[in-house]
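Sharing a structure here in structure tokens format.
All protein chains but one are shown in place.
To keep things simple, chains are lettered A and B as they appear, and every chain counts its residues starting from 1.
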Amino acid sequence: MNAQEQKPFAVVGERLPRYDGADKVTGKAIFGPDVALPGMCYGFILRSPHAHARILSSDTSRAEALPGVYAVVTAADLPPAESADHRYARDNTFASDKVLYVGHAVAAVAARTPAIAEQAARLIAVEYDVLPAVTDVLAAMRDDAPILHDDMRTHSLAGHGDKPSNVASHFQHLKGDPARGFAEADVIVEREFHTATVHQGYIESHATVATWSDDGAPSNGALTIYTTTQGSFSVRDHVVWLLDLPMSNVRVVPTEVGGAFGGKNTSYLDVPAALLARKARRPVKITMPRPDVFLATGPSSGAVFRVKMGATRDGRITAAQAELYYAAGAYPGSPVGSGANVMFGPYVIPNGQIDGYDVVTNGPRVSSYRAPGGTPANFAAETLIDELAEKLGLDPLEFRLRNHAREGDERLDGGTHGHIGGIEVLQAAQTCAHYTAPLTGPNRGRGVAHTAWGNWGGRSSCALNVNGDGTVNLVTSSVDLSGTRTTIAMQAAEALQLPPERIKPSVGDTDNTGYADVSAGSRTTYATGIAAIQAAEDVIAQMRARAAALWDVPVESVAYARGVFASGADLRFTFAELAEQVTGSGGSVGSIANVDVAEWGAGFSTHIADVEVDPETGKVTLLRYTVVQDVGQAVNPAMVEGQMQGGATQGIGWALYEGYAYNEKGQMLNANFLDYKIPTALDVPLIETVIVEVPYPQHPYGVRGVGEPPIVPPPGAIANAIYRAAGIRPDHLPMTPAHLLEKLGVIES
Amino acid sequence: MTNKTLVSATVNNEPVEFLCEPQQSLLECLRDILGLTGTKEGCNDGNCGACSVLLDGQLVNSCLVLGVEIEGRAITTVEGLADWRGLHPIQQAFLEADGFQCGFCTPGILIATKALLDRKPNPTEADIRAWLSGNLCRCTGYDKIVRAVQVAACHLNNTCEVDA
Partner (left out) sequence: MAIVYIPPLMRDLTGGRDKVSVPGNTVAQVIQALDTAYPGVKARVADGDHLAPGVAVSVDGVIARLGPRAPVKAGSVLRFLPVIEGG
């Protein structure tokens, strides 16, 4: 198809500027920490200095007596727990009997100034009985490991454990007969990998302002929360769950969000701020200091993998087996399930077995991080894929192509692949400018890695209201993390057949919009876009009916195209003319669409990395980097490129720089942006992007999720490039100079 | 009570006077006293650059400067870039080149870019990367930021090629 002649869309696919752009470059955009209410006071959270300790006693009297202090709250202020999950969430808000990580919240204070609040918090006397701590996932599984939860038994579909354990759960995927598959293999490779805990590293800290209306019939005290979050309704659900309030009485107003990446799916400050505000009888603001962000929020799991793969001489994978051990932090819920799905995700595995273990450790309870659990699993699997290709003498992309899944192929988890573009992505990588260019010079190498990631659908809501001048207000409840107001409005403009400047999008709050799941899982442009299209189609249907009534013609005779309603040869209204007519009499036109998009499909991404390894220092320099990805249909290619480049850079940080460092007491040693190093502008090259568009049939315009896949392949691509450059196979993340020098034999471990 | 100090300074070309406590940072004074919340706090220890402002034309992390230190001096924040004529060419360039995603590090990066282009009107890519290495961005991967700085430079130097 010639794109010039047959451009399918008028708005979708254009590089439009963002609706929120001007506010973002002028400092006018209001982020979480920018919110201030009249009469507001300030909260501070006292946190545990110990990684594991029993709380023997707690005395808040000196804090309460300090002038300027308005309220002190602890776990005693929370309603009792009703289930295990509820107790975990409650205890993670304020520790009750035990603290389980350094940074675990113990109490909170509200005071006239931030300084008084902090000073008062330090006056709270907490007596601890310090217990041994464990932060390493394998150490936490040993029989002699300190037990975090005395009542925890390993849950498995094979039955419950019979003694206390830090292994919260175990699952297994099984397909075919792995033993037979390995017996059929000509080449078998097997390795163990260790990956560090990493943080989402958003630059905006967490911040919340909570305020209550005083009690009074008929609604008995209503709570309003302003916060930086990925999901206003998720915050509402969490607050309602922990404070036992009617949903209607909790209003959550999302602010602009200064980076999130899954880390703002979780609510941390909202319940403490609400408790303080109720006691203090005035608005309370809590802003989390950066060290606390590292200590008490996020992160993503540190993990260990044992992986084995086999293939025949003609390059067919016969069997694959993996064990995944993910550290969940203090409470269960690591992303080991999605890690397992990523593990061999793109390939046909005739005989496979995956065992996943969710293990509690003395760290902050992990939160989602962009393609949760996928990046370290992909590092492990793609290293072995590369090794198989090398041993078989095959081009690494060719080997992946020979084993790639197609529509209808069964996955290891028992599901079936839908309409996917993985093969098109690999083919685009094979022919792109980067892969076809020679790489020369000593200590240099090129590596590739490839991933599947199952983007999500979920619940979304979008309202459209037509104004008398023919402009349209669009309101969604999906928080806009990096431009979804624009991509959703572009889809509405496409469906309404109006220029995008006639649409004005905004993000609503929980009182004035329909329910939406978190803006996460690469779902917002996809699923909320579907809601916008449905609302637009309803608006047009209503407008056609109103035109028919005004003209006294049958509605079937009213056609709509390119902003004009027409019937027969003579009757004609532009969208704006009809909008004026209908808002002038008979009531205005609007629509709200609430959707629950069940269909979702995997996105695919192939990365190509050129590196140079300094054999004396172990330093890795990225020379060139390319991201190839199937996005279904790019709604706004400039923003798609931004997602691909930004995701890749986070993956590069995971590969080379980032990792929590703990001492033997379980204390994090690098809880700041100096010692926890995220990539700077100096650490990455310009990142080339190749957008592949295999339209996704479940979306009217073919759109797929974009945000998550690009974080996954960088460690694998860089590790494979390091092998080509230096002849060593890294098996730890981050791949620090020290790790590479050990592998090179320059230093001892 | 803490003794407060009266500080007189120029902020975004306007004279200001404010009372601050001796331990309060310039960042706190800008945000909490003067209401200029365009300048952001990312780390409060000088490692992220989100709080970048110009102090007498010098790029500083305002979290590492005390409010009392700006007595008699001139500060430029992101709110001071645009004027009655409209957006500053640097702001315009970041809009054109999609040089931001969430927008939180953007004020600091815009200020750092101004400091760079004031000194070096034609920076190379390496110059830009080195200069901006004190400003962390977690969203973009820096690619579009670097290109936006290049576009800003050509706008300011009137060397941009006109789009076909």
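Assume a contact is a pair of C-beta atoms (placed from the backbone, for glycine too) under 8 Å apart; a residue touches a chain by one contact, two chains touch by 3 or more.
Bear in mind that the values here come from a model prediction, so they are computed numbers and not experimental data.
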Considering all chains of the complex, which shown ones does the missing chain contact? A
Contacting the left-out chain: of A:P8, A:P246 or A:G415, that is A:G415
Residue touching the undisplayed chain, where the options are A:T26, A:T74, A:T93 or A:S169: A:S169
Sole touch to the unshown chain from A:R523, A:R546 or A:R724: residue A:R523
Per the touch definition above, residue among A:G43, A:G329, A:G345 or A:P372 touching the missing chain: A:P372
Quick one: which of A:F182, A:F261, A:Y325 or A:W654 touches the chain that's been left out? A:F261
Touching the hidden chain in the complete assembly: which of A:D358, A:E494, A:D509 or A:D731 does that? A:D358
For subunit A, which residues reach the chain that was dropped from this view? 83-85, 155-160, 168-174, 200, 261-263, 265, 332-333, 335-338, 340-341, 356, 358, 368-372, 413-416, 454-456, 518, 520-523, 598, 708
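By definition in this document, only the chains that are shown with their structure count from here on.
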When centres are defined as mean Cα positions, the distance from subunit A to subunit B in whole Å is 29
Under the definition above, what is the set of subunit B residues touching subunit A in their complex? 31, 36-45, 47-48, 50, 77-79, 81-82, 87, 91, 94-96, 98, 100-107, 110, 125, 128-130, 132-146
Of all residues in subunit A, those that touch subunit B in their complex: 15, 17-18, 20-31, 33-34, 200-205, 256-261, 287, 289-290, 481-483, 638-639, 641-642, 645-650, 672-674, 678-682, 684, 686-687
